[in-house]
Each structure stands twice: as C-alpha cells, then as structure tokens.
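Everything below concerns the one structure shown next.
Selected chains from the complex are presented in situ; the others are not included.
A, B and C are the chain letters, set down in written order, and residue numbers restart from 1 in every chain.
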Amino acid sequence: MTLTKAGIRIEDLHLSFGETKVLEGIDMVIEPGEFFAFLGPSGSGKSTLLRAIAGFGPTPRGRILIGDRDIAALPPWKRNVGMVFQSYALWPHMSVRRNVAFGLEERRMPAREIGPRVEQALETVGLLHLADRMPAQLSGGQQQRVALARTIAIEPQVLLLDEPLSNLDAALRVQMRRELLALQRKLGLTTIFVTHDQEEANTTSDRMAVLDRGVIQQIGTPQQLYDHPENAFVAGFLGTANILKGAMQGADFVTEAGQRLPVAPAAAPAAAPAADVNRIVLRPQNIRIAASGGDIMGTVAHREFLGSQIRYLVDTPDGQIIVDTLHSSGPPPYDEGAAVSLSIDSQSAPLLAD
Amino acid sequence: MADTTTPSRGFTLFPRLSGAAVAGILIAIFLMAFLVLPVAQVIYVAFLDARTGVFTLQNFQDFFNTTLFRESFANSFYVSAMSVVLATLIALPLAYITTRFNFAGTAAIQALGIIPLIMPPFVGAVAMSLLFGRNGSINLLLNQHFGFRIPFMEGLNGVILVQSIHYFPFILINLSASLRNIDRSMEEAAQNLGSHGIRMFRRIVFPLAMPGYLAGAALVFIKVFDDLGTPLLLNVNNMLAPQAYLRITGVGINDPMGYVISFILVAFSVFSLWASFLFMRGKDYATVQKGGGGLSRRDLKPREKWLAWGVILLILAMVLSPHIGLLLLAFGTIWSFSPLPDGFTLQHFGTIFTQSSQYVWNTLIYAGSAAVIDVILGTAIAYIVIRTGLPGRKWLDYMATAALAVPGVVLGIGYLRMFHGIQLPFGLGQMSSFWGIIIVALAVRRLPYALRACMAALQQVSLSLEEAAESLGASRSSTIRRIVVPLMTGGILAGFVTSFATAAVELSATIMLVGRSSDAPLAYGIYLYMQSPAGRGPGAALGILAVVIVALGSYLSQRIIERERARQAMTADRP
Amino acid sequence: DTVTVVTSFPRDLTDPFKAAFEAAHPGTMLEVVSRNTNAAVSHLQETRSANTIDLMWASAPDAFEVLKEEGLLAKVDVQSEGIPDQIGGYPINDPDGSYYGFAASGYGIMYNTRYVQANDLPVAEEWDDLKRAEYNGHVAMSSPSRSGTTHLTVETLLQGEGWDEGWATWKWISGNMNTVTERSFGVPDAVNSGATGFGIVIDFFGLASKASGFPVELVYPSVTAIVPANIGVLANAPNEEGAVKFVEFLLSPEGQKVLLNPAIMRLPVNPEAYADAPENFPNPFSEDFAPGAIEFDVDVSGARYTLVNSLFDVLVTYRMDDLRAAVSAVQKAEAAHADSGNDEAAALIAEARALVEAMPINAEQSLDASFTGAFTISRADPDTEVVGRQAEIEQEWDRFAVENYRQAKKLADQAAALK
C-alpha cells in the first residue's frame, strides 16, 4: 500500500433519504494529512456525510475526490478509507483479536505480520488483555475501543471516525485522543472526525467544519471559529456564549438595555458593514463577577459546579448572562439570589450581523 | 490495491459486471435450465387448443367456468390457511420455550421437531390411518369405551390436520433461527418497561422474529396449497393440486386441464410470495448491530418447568404420533383392525438389512448434495435480492419459489424431455439417467425451503456489520464469506436441515429419473416394498431407517447451531 | 449380457423371476427398474429417442395399448406352447403380437374378517350385494382412471349388464363407499389395515394379503373380468434377443410355476401349471370358475376407454359426497317405507332412484367417435370431426350430476318424512 498523503475535496454534494434532504450543497477541501473535524448538533448530517465519503448510504449528487481520484463511483472496499462506526458494528461471531485482524487479512498481509500489528493496535486502545473475548463480553466503551483498533490497524489512507470516543471517560478520552493524534501524525493519515464535543474537536483537529441541518456553517481552525464565529449558530455551538442584542454607536456596541461596550474594530465580521452589526458575543469566562464595581448589575439566578469552574446565571437588564469563574477549593463565593456586579471585557468580543 | 485504474470508458465487448450480477445471471441460467424450461416444455399445452395445437386461452376460460375447479380452489385456499393457523399453534410454543429458556434437551426437542417432515411416502399414510383412521387405534378404543369416533382423517379437516402436523417444522425451524438472532437488549428494554411473558413475546419478540415466521408460514401456505400427496392419500380429490395430478398422470389421458391447473398453481404461489413481500416491505428488523449478542435465556421456576414440559410432551406426542405408528408397523407382525399389532418381531429389519445399504448411501449422497446446493443458491439469491439493486432480482426468488408448485412428475417428465438423449462425457451415459440429475431435481424442488430460511436470516443481519467490513477493505465476496455467511449460520443450517430432511424422502420426481436400481434412494426402496401386502413391514422398517438417519443429521446440525450461539452469547448466561 | 426391464410389479414378484431366470440362463443378468405404470409409460414416451429399456412388464392392458398405439412396442417372434387364446373371454395375447399375457388376474371382493365380524356384516359375494344399504360406508375401490384393471371391472359390468344398468349398479355401489383411492394398491391397504371392510380388488392383492397373514378373504363374483398381466418387448430394445429370451422363459412351464409362489399368487395362463397348484387355488380354466363370465368386447372397451374413466370420475369420484348423500337418503327412505305401502312415498323413492341412476349420455353416444374424440386427442382419428372439448363436456356432466343427486336427496328426504 502506498502511503501517499491524500487530500479530500468535496464539491456541491447533495444527498437525501427519499424525500428528506439531509445534505445540501456541501463544499469543502481537506488538506492531505490534515486532522479535520465535523462538528454539529444531533441530526445535522455529520454521519451521513462521513458515510458518503466511505461509500455508504444513498448515492449522493456531486463529487468526492480523494487525491485526484473521483471516488464517487467506487465501491467502499476500493476506496481505502477506514471508518469507525457510531454503532461500533463489531462482528459478534469473531473474537476481539479476529475482529481487529480482519482488515489486515483482507489486505493479504502475511500471518506473521498480522499478529504483532493486531497486538499493537489493541495495545494502543488499552485492550490487549481482552483480546480473546467475544464482543458481547465487553462493556460499551470497550466495544468502542475495539472498533477503533480495528480501523487503525489497517492504517488507511483516509481515516473516518464517527464519534469514536463518545463512550469513554475523560481521562481515557484524552489519552486516546493523544494516541490518535500521534498515529495520525506518524502516518500522515488524512483524518476526519465526527464529534459533538467541541473540546474534543478543539484539542485534536487542525481545522473543523460546523454543520447545521445539512449545510456547512463555517470552516476554520478551532480558534478562528471560537474567536470569529460568522453567525450566532457557530458562536453558540462552540462553547457557551452570551449573545446580546444591540447596535454599533461609533466604536462602541450599545446593548438594548443601554449598556455601552467598547469593541475592537477587528471584532466585526469581515463582510458586514458596521451598520448591520446587531449582536455581540460575550464568552462567560471573559466576564468578571464581583460583589460590586462592575458595569452591569444583576442577581445570581442559578449556580452550577462544573469541576474546575463555577458557573453563575445572572439576571441582568440585558437578560440572563452566564458567567464562569475558576473554582478553588471551598464553598463558592456567591449564592443564588445574591446581588452581583459584572465587568465585561468586551475589547475582543466578536460582533455578529445577520 | 495498487492498480486502481479508473475504469476505461472505451469500447468493451462485455459490459463490466459486478460479482453479484454474474452470480445472479448464473443462478438465473440454472433455474431456467433446470426449472423453467423443463416445466414449460410440459405445461405449455395449457395454452394450446387440445386438437389443433394453436395458441388459445380457451382452457383458462374452461377452468374458471368449471364449478369443480372453483370449488377446488376454494378448498385448497381454506386448507392452506387453516394449516398455517394450526401449524403456528403447534410450532410457536416449541420455538418459544426452546429458544427463550434454559431448557434441558433443547437440541433434542428441536431435532425431534423436524421429524414430522421426514414422512416417507405411503408408509406414513398407512401408519396415520392405523392410528387415526375411522378404524384406527384411537377410534377403535374410543368406540369401544365411549361409543363414538372422532373423524380425524375425514375430508378437508383431515387434510388440515395431517398437513399441519407434517409441515409445522417449517415454521418451527425458521422461527427458532429468527428468535436466536434477536439482540438481548431489545427484550431487556421491554421487560424494563413492565412487559414480560406472552405479552412481551407478542409485542416485541414475535414481531422481531417476523422474518423467520413469515418465511415459515409462507412455506407452509404455499406448500400445502401445492401439495398433492396428502390429499390423495386421504382420498380427497376436490382440491387443486390433486386435480392437476390426477389429470396429468392418467395413462393415455391427454386432458389439458391438468396443465392449466399446474400453471395456476405456479402463478398463485408466486402471487402469495409477492403478497408476503408486500407485507414485509419497509420493515427493518435487523437488531444485531452493536456487537451485542443473542437472545438471553431465563431459568424456569419449578412450576413453569412442569408446565413447559407438559406442553412440549403433549405437542411432541401429537406430532410424532405418525412416527410412533410407523414404529409399531415396523416392529409389528400383523396389524389389522386392532389398536395394536398382533405381535412384535425384528424380522422386517432383518429383511431390509441385507438390501438397504445401497439405498442409504444413495439417499445420503443425493439429499446431502441437494441440500448443499440449496443453501449455496439460497444464500446467493437472498443476498442478491436483499442487498443488491440488480434489476429483476426478485424474479430469482419468485422463480425458485415457484418450484414448490411444480408437481414432481411434471418436473420429472420435463427433465426427460429436456435432457434425454444428451450424452454426457466421461462415460457417464445419458444425462437423463445419470444419477447427478436426481440431485439437481431434488435441489430444485427443495430450493424454496432453503431460500426462505436464508432470506430470513439475512434480513436480521444489520447492514452496518457489512459496511464495517467493506470499509476495512473487504470486497463484496470476502464480506459475504467472512461476515454475512457466518452471521447467517443459524438460518443456513435451518435451510440445510429442511432441504435435507425433505429431499431424503422425496419420491415423485425421482421415480421418473432413477435409471438403475443401484442408483435408487431410500424412498424408492420404500415404494418398492409398499407395492405388496408382504412389504408393509419392511417398508415401514425402511421408513424408520430414513427417519433415524435424517433425525441424526438434523440433531447434529442443531448441536452446531447451539454451540455457535453459546459461543457468541454471554458466557454467564448459561448455567 | 443384461436385460433391462421396467416394471410396476413389486419386488415380491420380480425377485423370484429374476432368480429363476438368471439360474436358467447363466451369464444373463436381469436388471429391474421399478416404476408405477404411469411413470413407466411417461418415461418410455419421453425417452423414445434413445431407448435404454428392453421390456415393459406390467398388469394394465391399457398401458400396453398406449405404448402400442405410439409405436413403442416391437413385434417379435416368441415361441411358446400350451397357452390358449383366451382366458375368461379376454384374449390373452395382443392379436398383433405386440405384447403377451403371461399371467391372469380376476377381479374380486376382498374383505377383512375382523371388520366383518366386528360390524356384524354378511359376506358380500356378488357385485349386487354391495349395493345393499347394510354396506353403506364399508366399501372401497380405486378409480378406473387410476387403475387399468379397475377400468376393466367397470367395463365388464357395463358390457355384462348393459350401459344403463351397469352404471346404475356402479352408482349404488359407489354410494356405499367410504373411499375411492388414487392408487390401486390403496384398496388392499385399506382392507388389510381394517380401515374399510370390503374392497373391489384384483385377485392377487387379496390372495397375497391372505398369504402374508392378514385376516382377509377374497371372493370372485359370478360376473368377473379375467385380465391378463402382460409383457412386451420395446421398439429399439438394446438387447432384443435377451428380451425375447425372458419372455419365452416367462411363458415356459418353469416360468409359469413361479407364479404360484405365495407372495405372487397370480393365475398362470398355461392350464397345465394348475396341476401343481395348492388346494383351493382358483383355476380360471375350470368349468365352475366364474360361470357368468361374459364375452368381453375389447373393441367396445377400447373405443370409449377414456370416456368411461372420465364419466366415472365426474359422476362418482369427484362427487363422492353428493352421491353418498343421495344414496343414503334413498336407502333411509326405503328402510322407512319397507312395508308401509305408502304409494306417494314409493313414487318419490322411485323418482329419486331414477335421478341417481340417470346418465348424461347413452350407450350409443359413448361409442360415437365424434364424441369420444374429445377425450382421446392423441389417439383420435384425424378424419373424424370432434364436437366439444373435454372440459366443456365434463362441466356439463358435473352440473348434471350435482343437480340430480341434490334433487334425489331432496325427494328421498321428502319420502322419508312421509308417514
């Protein structure tokens, strides 16, 4: 197998299940060796798009190129794309080891090479000790890891992962994510990753595409998307966001309740004139909460313990604003009902136009 | 993988065909050559004016104008429908208890459940009438002690009783295979929501096993509709299949109505199948998808255990009674107008022992090879029909299933017409008298059984398991071989067992085709004995031999299914 | 050197002959292929282009007629001595020499002694006895269309008693039947197992059953058909010489003696063979055997062969339930008015009887070539114009039968209801 890095180009892809349109005009270019993520809410078409690349599901309209080759007409097994299924799809009649060896055997790899490769793949997902179990004897997360091992074992040219870590705990997820990244870098695999977890997308992917209802909302690096969302959907989907309505007045953004927030000129979307700007995105961690002395007064409506952070929902004249503060040991400083004052770091807050 | 050139768009003599298309075409050719054409060669006279030989539909008009035929049609339909109902009542408890509970002897019960299918011709009828007939053991005893008789075997109800006892294994086998394929969590979710027992079975388990049940029920329906042996042996003439048979086989008779009826039987069978397809359409019953395994089995409480055994023994006693009769016949001396034979003897077995090893081997070879061909074709057709988009793929299924409606004689005569005079190479002689043609005939006649089982099994395998293999680079053929077929094992074995068991006692087509007595199978031997009064005992003994051989075969297959299932399931689920 | 014979005879018959023949002709092997008569005929018809069989060996004369018509039988020269031309009025050999009778069978009534005892029935000795009400539900026979020998029995009665009376007899007998079987062997099976009391059977079934130990007896009614069982050499036989050898062996005194084997029990066609016969063995050549035997007209029988079969099936076999209902209604009415002297009832009963006995066609029509042609396509004479189609005619008869039986039952019920 020649392991030339191959990019993926998708042009004007449309796909529907009978009457239901699921993908509508997808265009994207994924660079060779890139680690790319599809992010989007449940039912937005992520799995469908991924499956179309792998060659499953209804035949789409449009083009899919891997390298220079239009693969739209190829059967799945000629595409050399490895895929981890959202439903694992382990073969119940084969042991873990035989599940993982399958792809290698199909590639006519000599038996003596298969053994070590399988063990190595199982090692990577931390399941070597369960190699001789049947799938039905594994926990959900273990099954998911076998599905992952099965696919990475074949070191495909393109790796497609459909929520491969959704059933793993944080520590294991972080570890697996690192392993995956290392493997990807080592082999130069072009990888697409479907996830609903933005932290996962942020930490692993070079770039990502945000989908909603079968349409791409924005493509870019995680930080680009976080810092410069092009619309409210992206802003809200990538991390918690307070989106306040208002309008520009000179260099300031004035909220509906009259609060004046100074903003940087770069914050406005490139395409939209200042006059169209009508919303500002405030990230919870960029708002400071204090007993008094801030810009906006409010009362704590609700408090949540998130682990490393404490989240306050504060009722203000501009609506409920979410504020995150770092958690140090001990009881959090403000109780529900406490009067607080918020100071807002709006200098770099993104602005949105419709 | 290196030479992945793009397909050239230039001129090609042969269009590029996928493996499935090639297989589909080969199967179509096979069915054409060994089913459609031979049968067409015989029944085309249905479309001819009997005297002038020109094409006409007059015969069909005559058919519908004839009261007797309309009545026969209604009778056949009634008998088939009622047989399905009765067969279901027999098969359901057996399937349910043996697949859902930890039950000692499950494999044995499942194997016993198939025995009714192995009903050797003629002897079975004698045994049945000795037990259930108007002056059979039961009625003699009833009459003696209570002064009344039960007309078990009289009229259409007799046909229904005998047919459902004979064919319920189709439902039992297919339903059991289906039940074993249901993911454990389906049923756990239902229990968790407060459902259990019969209710849960009715609402969750049974619908999920629907592909298997329907496969079995369709087989029973079509088979009973098309069956001529049982009504004839019970001397019921006013049903369609016996009418066709009587009109086709009379010596020197040249009545086109027999062929008209045959044609209508075939058409109606295809129609019933199509109706069952319509019923199943759009229903995705695949539940095996996450790598979870098999239906869980529950331990029975002592009281339940007694109840279950009671039900099972009652059913087994009923469905195995013909074979009990057969056994008495084989070991009995004279049995006439008395509840039991006058005496017992081993002599009949002695008689057959010297002569029957040839029959046994032939039967094993013929029925075994035919069943192997059937499961291969069945799997291939099932895959093509369910998983590919080949145009006209459903017709493979219709064609194969139409074989149910073709009387064995018609097929036999068709083969003689098609293949006689074709000289085979390697000194194998005439094609029509070559023993291989018997295998082909058996395979074609039993293909519907295996096919239905394979279809049901494939319907239950989640597509994503195949997709996973393909995404790992396994080609279609490799996916089929390594993923699809192993996951279908239960269904395939079910198909094998039914095909094998029924082929082992088939007579109507083989009696036409057996060229030498050294090529003859068991059923033929039984036929020979049963032509004379002195042969009744040895005939029954040979019948017992057939039953034992086939039962052993199916017991072994059962064990394999069970072992396979246990291997996949959770280890701790078993005691 | 192998002689291949296709036969419908059971092993019990073929095995002794095979052994005797091979002993008499060392080096010659007899290969026996067993098929029922229908299958054997179809097989020979279909494989005529490359025949592999030397001999056809079976009972039913009609099967040989079919084969002869189609040119499938060879005319060979067979040397035999001491065999008369006729037996019981029926010619033993085909006049054209296409096939030879090697044994004879008579038709008789076979009954199960235990059954008869348990049901307290008298033994029926004549066909007419079987018409009696006391035998209702105790009789079985096979359909003439299924069994050539049964056909001969039916035809014998039609010739002996005349078309209308003959049919009337058959209908009254049939009204007493509990079954009309599809296989001729189904009848002895039913009697042997006690499913039915009386069976109309070819004699060797009864004789062999009795010889096998079953509690059965056979009686010959005074009007009986004596039917030869035949053997014929096939056209293009691969081993014609061997075939002729076997036929000659069969007709020779040694061969004829084999027929007396208790499992076979067929009547030799050579009168001398009876010298060695066991006591009470029926001898068709003796004076007192079947005194009422008629002069059987083979031509009449042949001309309406399929028509008679079809008529029997339509009027009796397929309408068994209707016929039985009508017949038992009449029997009940007659019993009710056995000596009541009620004229009205008598008239109703007579009318009902007439309805049951009525036939859709008469004897003349049964021999009209333009009519019978509808039933015998392959053997029809191309010059005769044929009227109607079999299906059409049968539908007509069916309507006739159903209506008459229904009406007869109604009248009989009315009669029974009268004081």
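Convention: a contact is a pair of C-beta atoms (placed from the backbone, for glycine too) under 8 Å apart; a residue touches a chain by one contact, two chains touch by 3 or more.
In this text, all values refer to a predicted model and were calculated from it rather than measured experimentally.
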Chain copy counts across the complete structure file, not just the copies drawn: A x2, B x1, C x1
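Simple rule for what comes next: only the chains that are shown with their structure count from here on.
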Chain pair, most C-beta pairs within the contact cut-off: B-C
Chain nearest the global centroid, as defined over all protein CA atoms shown: B
Between subunit B and subunit C, centroid-to-centroid distance (C-alpha), Å: 36
Intercentroid distance (Cα basis), subunit B paired with subunit A, Å: 54
Whole-Å gap separating subunit A and subunit C, where each centre is the average of the chain's CA atoms: 89
Of all residues in subunit A, the ones touching two or more other chains: none
For subunit C, residues contacting two or more additional chains: none
Partner subunit B, residues of subunit A touching it in the complex: 1-2, 51, 54-56, 69-70, 73, 75-78, 80-83, 85, 87-94, 102-103, 106-107, 134-138, 143, 146-147, 150-151, 154, 156, 160
Interface residues, subunit B side, partner subunit A - complex: 1-2, 4, 6-7, 184, 288-294, 462, 464-465, 467-476, 478-479, 482-483, 486-487, 489, 564, 567-571
Residues on subunit B engaged by subunit C in the complex (per definition of touch): 50-51, 58-59, 62-63, 65-68, 126, 129-130, 133-136, 232-233, 235, 237-238, 242, 246, 249-257, 333-338, 409, 412-413, 416-417, 420-421, 430, 432-433, 511-512, 514-517, 524, 527-536
